[in-house]
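Every protein chain but one is kept in place in this view of the complex.
Note that the chains are named A and B in the order they appear, and that numbering of residues resets to 1 at the start of each chain.
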Amino acid sequence: MNILIPVLIVAGIGILAGLGLSAASVIMAVPVDETAEKLAEVLPGANCGACGFSGCSGYAAALSKGEAKVGLCPVGGKAVADECAAILGVDAGDMTPKAAIVRCLGTCDNTSVKMDYIGVDSCAAAAQLYGGMNSCRFGCIGLGDCARECEYHAIELCNELAIVDRNLCVGCGKCAKVCPKQLIEITDRKSAAVVMCSNKDKGAITRKVCKVGCIGCMKCQKNCPSGAITVENFVAHVDRSLCTNCGLCIENCPTHAIQEIL
Amino acid sequence: MAKKTISMRSASQENSAAVIEETEEAMEEKQAVEQTEDAVISEAATEQPSAPEKKSSVGGTFGNAMKRGVILENPVLRLVLGTCPTLATTTAASNAIGMGIAATLVLICSNTVISLLRNIIPDKVRIPAYITIIASFVSIVQMLVKAFAPALDESLGIYLPLIVVNCIILGRAEMYASKHAPALSALDGLAMGVGFTTALLCMGTIREMLGAGSLFGAKLPILSGQPILFFSLAPGGFFVFGMLIAAANKLSKKNNLPVRNGCGDCPAAATCSLSGKGGCK
Partner (left out) sequence: MNMLRMVVTIILAGILTNNYVLSKFLGICPFLGVSKKLDTAMGMSAAVIFVMVLSTAVTYPIQRFVLEALGLEYLQTIVFILIIAALVQLVEIVLKKYIPALHASLGVYLPLITTNCAVLGCAILVTEDYSSAVYGFGEGYLYALSCAFGSGLGFLVAMAIFAGVRKRMEFCDIPETLKGLPITLVAASLVAMSFLGFAGVVHM
């Protein structure tokens, strides 16, 4: 008989707790947006913020309320956009895969340093000290803030230059936000002509600090049949919508600052 | 930070561009081959579970499970679960072993029972159900220890009932016992428990030898003359634990960083002095 009381007590507590919780979950139920939940399951769950919303659940909520377009997730790409479109019953539209590229070719061989930097091992910190230790004040500092930020391990530091592995990159854009020199651009995965330099100094100065920098000679602009290249501030810019992938600018660039990224 | 000086190179960049194109094509071919190889390997891997188990693998399973629990996936040193009892009960080696054995007992029993009941427990209430089962076994072990080893009960204090919330037990129940047969779950419980006890024993031995100059209560010749109290106290626990994990990391030497596939697709390859030599610093 003695054993009955403790068994009853524990069973009683368990039953009370179970009943109480079920009652609470019914009485205090929060209306849940079913569509948003289904969408959140389909989204990659990386919470990178590239869509412009606060994480995947934020984007799912906005989608289900109709406040956002379908193809905004670069991590999920076309597949996820199609699934979202299927859930919402709308047309998915076109989505090109994107990837990041560091617009700088400033390896140790191409550039020089103007000071010995001893300090916090971070690009943001080095950039505050006279713009960094490189002679080129626009170039890649190479201490790896972008590599640390990347959740997909797509960025590597080689020869003091950050290089993005375009096969691993999903185009979330986190690295671009972290780079203190704003060198990282998110382009379409197969980009024809990318200007691998951001140096806005005059050609002579650029030439002194870097062997492969853009000197603003305008040869690319003169040779471009579709007028996609403009040279502003002694550095070339390519308008993606006008570029026809002819490759003439790449051939004509004397410093090989424009490259084709496959 | 090494200072590199600009070296004047001859204008052979056009040649190197052509070389780059060739190597790029070679890389693409190689990647295509690798992809088909990967596909073949992954097919083979998915075929393996359907192959019938060989009779001689019973000993192999035991050995594998023990190796996994003690070395490869040691719950304390590699998975970093169950840190509270590790730090608190290892002031003396005998406490450490006592704690380890108690936890192992609970682990084996709870894994077996949860595995037996895995098809009956509904999914929504599985965590409370697991906790109830584990709590029952912990109460049993508590009473056993109080009856047969009261000194151990005194020294373990509150950490004996706290085995209930030990991440290792709940974690293994969730990850292994709920998906495998009772015999395998019991084996896994034994392996993880032995791993836990081993890690605890290592820490307990070090802390007792350095902190009290004794081992299992027996005074050691040189160390007992100059015990370092630091190691018996709280800070020493953190310190020794950190050093043990460092040692475990060094011994396992896992390198998670991606290895670059050569310099073929690197945009800076044309002008890089390290290209073709495996690149990166």
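Note that in this section contacts are C-beta pairs under 8 Å (C-beta built on N, C-alpha and C of every residue); 3 or more make two chains touch, one makes a residue touch a chain.
These figures come from a predicted structure and were not determined experimentally.
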Out of B:A135, B:L184 or B:L201, the sole contact with the unshown chain comes from B:A135
Where chain A meets the chain that is not shown, the residues are 5-6, 9-10, 13-14, 17, 20-21, 24-25, 28-30, 120-122, 125
The missing chain sits against chain B at residues 80-81, 83-84, 87-88, 127-128, 131-132, 135-136, 138-139, 142-143, 158, 161-162, 164-165, 167, 170, 230, 233-239, 241-243, 245-246, 249-250
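Everything that follows uses one rule, which is that only the chains that are shown with their structure count from here on.
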Dist(centroid_CA(chain A), centroid_CA(chain B)) in Å evaluates to 32
